[in-house]
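Here the structure comes first, spelled out in structure tokens, and everything after it is commentary.
Removed from the display is one protein chain of the complex; every other protein chain stays in position.
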Amino acid sequence: MPTILGQNQYGKAENRVVKVIRDGDTHHIKDLNVSVALSGDMDDVHYSGSNTHVLPTDTTKNTVFAFAKEYGIESPEQFGIELARHFVNSQEPIGRARIRIEEYSWQRIPASAGGAASGGGAGEHRHSFVREGQEIRTAQVTFDGESVEVLGGLKELTVLNSTDSEFWGFLKDKYTTLREDYDRILATEVAAAWRYQWAGEGVPEPDWNESYAEARGHLLRAFAETYSLSLQQTLYQMGVRVIENRPEIDEIRFSMPNKHHFRVDLEPFGLKNEAADGAVYYAADRPYGLIEGTVLRDGAEARIPVDLTAP
Amino acid sequence: MPTILGQNQYGKAENRVVKVIRDGDTHHIKDLNVSVALSGDMDDVHYSGSNTHVLPTDTTKNTVFAFAKEYGIESPEQFGIELARHFVNSQEPIGRARIRIEEYSWQRIPASAGGAASGGGAGEHRHSFVREGQEIRTAQVTFDGESVEVLGGLKELTVLNSTDSEFWGFLKDKYTTLREDYDRILATEVAAAWRYQWAGEGVPEPDWNESYAEARGHLLRAFAETYSLSLQQTLYQMGVRVIENRPEIDEIRFSMPNKHHFRVDLEPFGLKNEAADGAVYYAADRPYGLIEGTVLRDGAEARIPVDLTAP
Amino acid sequence: MPTILGQNQYGKAENRVVKVIRDGDTHHIKDLNVSVALSGDMDDVHYSGSNTHVLPTDTTKNTVFAFAKEYGIESPEQFGIELARHFVNSQEPIGRARIRIEEYSWQRIPASAGGAASGGGAGEHRHSFVREGQEIRTAQVTFDGESVEVLGGLKELTVLNSTDSEFWGFLKDKYTTLREDYDRILATEVAAAWRYQWAGEGVPEPDWNESYAEARGHLLRAFAETYSLSLQQTLYQMGVRVIENRPEIDEIRFSMPNKHHFRVDLEPFGLKNEAADGAVYYAADRPYGLIEGTVLRDGAEARIPVDLTAP
Partner (left out) sequence: MPTILGQNQYGKAENRVVKVIRDGDTHHIKDLNVSVALSGDMDDVHYSGSNTHVLPTDTTKNTVFAFAKEYGIESPEQFGIELARHFVNSQEPIGRARIRIEEYSWQRIPASAGGAASGGGAGEHRHSFVREGQEIRTAQVTFDGESVEVLGGLKELTVLNSTDSEFWGFLKDKYTTLREDYDRILATEVAAAWRYQWAGEGVPEPDWNESYAEARGHLLRAFAETYSLSLQQTLYQMGVRVIENRPEIDEIRFSMPNKHHFRVDLEPFGLKNEAADGAVYYAADRPYGLIEGTVLRDGAEARIPVDLTAP
């Protein structure tokens, strides 16, 4: 045969599972989007269409919903581990499972200042929620029968510094027209994925939710607190902050578009528009700078693929 | 001529204007998307292509940016009024201007618990921001040379009650298979537009920002506090709450998709999945119920078009 | 009661129905997105949550699928008429039904030059299809128990003239910086809705599919053949062409964004970039000019709402 089969995987993508947990009148919700990708001994189905090694994608969907009931959802990472282990351990032909999860966040609706909340309660409604936050929490769990790789992350976290950003001293060639800027807006939409050291070998799992919340906080504060001479510098500082403060994380990769805010030229209308006085900007869509990079704990192996967080 | 020209309008849509105001180290930002639509004595440009009555859409764009500098942006409503009056009052052929605005909300990035914020400050960074909230504030201002019509509103406000919703006692015909439900999830993505009484005739303007915040709060709480027998009932209660509590608002129109959460049948896997115990749901995309309606102050005229808030 | 209920409607939106018709080995497909909106005697469901007048949106969904089987889909207009009449005629409380339909177009996959197609055939495969065409055909049918209103239309039809477009002689004010242009690209994404005379009163129906194909052809050719001094002029000519050539159509409304293609200034790099020599353009996203307008048969009533075709 002049052609051969290379890497392949299959599964059901984007299973939208919502779990409600009731603690009396107080409800908790988890809202996930779960994608399953399985691989293994799959030559036959490609060569001849024989499905004897194929667990239907529909079954992987059913498993997601059933596991949400049976085992609960404490975090996307824990839920992904449960699912990945199940597929590999329960079916001989499946050698590897990769689970990707998005989590959407909900907050309780505040009760009115003076009034009693529905179901009573301290200032917020017990089973009423509003989607809050732009960003989406992400996780990817891969199990190959031996070790587990867990990536945490987030995307669509949009941040902006209205000062403390400069850009100058750059290379110039015959196509360079950009002027140096000593006070610009720096805005980006952070996509980040970080890899946990934990690989499943009898070591206790990290507290995934705490780790996520802390990493997110470090990213936000590092963005705010870095006086930036380039978006690359800010990206690196964001990575450093996570690696230095979270020993359970070994590697982090970013994809950060430079969401350009161009100061508008208002001189034709007799108006000054200086950054120092508070200025008016045009928020551009395309094109945009795109800065991507990995920050690693010294000695750690780089394993997050280049395009994992790409837009 | 066997054909004639009907209603027409033109302008520059989606001008993305960001304004930074500096109060020492503390910055404030306004982030708007402004669309201009002008109409008036425009027969010639349609019939012959003569542009003598046409202010270029490029000029309307420049005006948006220049006005942001000259007059500032206190609220989308005030900014829209400024722009609408300018176009009609400054150009003879323009008889009517409609300004549509979206506002995106930003929050300050919290400083770390113990640490000092960049630029100092009580727990938050002074010029670092994160996009928060799913919803988008909207406004539409129309000026015809005499009176101003102001619509406030919001869209993409996603809310969910995990209980206190039923649906039964409905009409049945030969195509009806739906079972009655006595405990379901009720979720929707609220789009609402409300019309202010104020029409510009020497009466003081409402406090647009306070009015928006209050209307939004009433919508959220009415959603949470209505024990719902149908999404229509919830919609109406949301409208009533705004009309009764905000005397400056005469009319409100909603477009609310029923974001179906179907309880998953887990019986084939030997699992019970009862709402009463906390259940697992499948969040569906399409099709979706779509409930639209207007609530009016008694005696007020209905003027918000049917499709204004449609998805 | 200080508040009252205004216009309201409800139904199932975006029912994605695909119908396959088999003519031996040759298959035909219809691919629609159908949205139902019903209104009538619906006070109770809003005031008290009583659903005794409410046909569930789920039933309207079932009806769409069942009607696709029972009555077939010859055109979106005919299918919409069938559905609208059914809802109003079969349920006392329903006084009005509005059906909106999108149709997606598929072409047969060509067979290889020399080879036999699957299932044989003259140059194309008999039951294999590829989505072709950017544009989406639209229809809206409204029935109020007496007369039927039918709107045909399309959206996302993207067209471009690389010359034969000018823009000059426009109004200038202090915010005008635009330079006149004597040879520019004119590009737009046409959304159009046209209203048929036919209202159901025993008069034979137009051939909806032929009428659609002809109207689409006229729009394309009028765009191509109009030497344009403004996008408004082009819009009007497109409308005139349809009204003059299609006696069954009385009114047409357009929403046409001016998809700006800006000639890039390459002088800093020692390059001329004149339109006359073939130029390089930057295709901008936002902001964009937006031109909207109605063209009517003289004597016809203007009934298409301003925002029907809005983006």
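Here are some notes:
A, B and C label the chains in the order they appear, each numbered from 1.
Here, a residue touches a chain if its C-beta (ideal position, glycine included) is under 8 Å from a C-beta of that chain, and two chains touch if they have at least 3 such contacts.
In this text the structure is predicted, and so the values were computed from the model without any measurement.
Among A:133, A:206 or A:257, only A:257 touches the chain that is left out of the view.
Within the complete assembly, A:61 is the residue of A:27, A:61, A:218 or A:263 that touches the hidden chain. Those residues of chain A that touch the chain absent from the view are 1-16, 35, 37, 42, 45-59, 61-63, 66, 90-91, 93, 167-173, 175-178, 228-230, 232-233, 235-236, 239-240, 243-244, 251, 253, 257-258, 286-298, 302, 305-308, 311. Taking the whole complex into account, chain C touches the unshown chain at residues 15-22, 27, 29, 31, 62, 65-66, 68-70, 106, 109-112, 115, 117-118, 125, 127-134, 157-164, 185, 217, 220-221, 223-225, 261, 264, 266, 268-269, 271, 273, 275-285. For chain B, the residues touching the chain absent from view are 174-175, 177, 268-269, 285-286.
The criterion applied here is as follows: only the chains that are shown with their structure count from here on.
Two copies of one chain, chain A and chain B, touch each other, and the residues they use overlap strongly: the shared fraction of interface numbers exceeds half.
Between chain A and chain B, the centres computed from C-alpha atoms are 28 Å apart.
Within chain A, residues 268-269, 285 each touch two or more of the remaining chains.
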